[in-house]
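One protein chain omitted, others in place.
Up next is chain A:
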Amino acid sequence: MSVISYLIPISLVLGGLGLWGFVYTLRSNQYEDPDGDARRILSDEWDDHPRP
């Protein structure tokens, strides 16, 4: 049963990472324009380097 002492912290950390990721995307306004973001991937405008 000692494996639980690894597994529980691991599951918590992984879940926490997911939560942190969600909070990050929410804080950086990534849900403002879902339609536009879905289309922008088709553009080759900033393929070489990210938009300054």
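The working rule: contacts are C-beta pairs under 8 Å (C-beta built on N, C-alpha and C of every residue); 3 or more make two chains touch, one makes a residue touch a chain; residues count from 1.
Criterion: contacts and distances are computed from a predicted model.
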Record-based protein name (UniProt) of the chain missing from this complex, from "Cation-transporting ATPase PacS", "PLAT/LH2 domain-containing protein", "Amino acid ABC transporter membrane protein 2, PAAT family" or "Response regulator": "Cation-transporting ATPase PacS"
Where the missing chain touches chain A, by residue: 1, 4, 8, 11-12, 15-16, 18-19, 22-23, 26, 32-36, 39-40, 42-43, 45
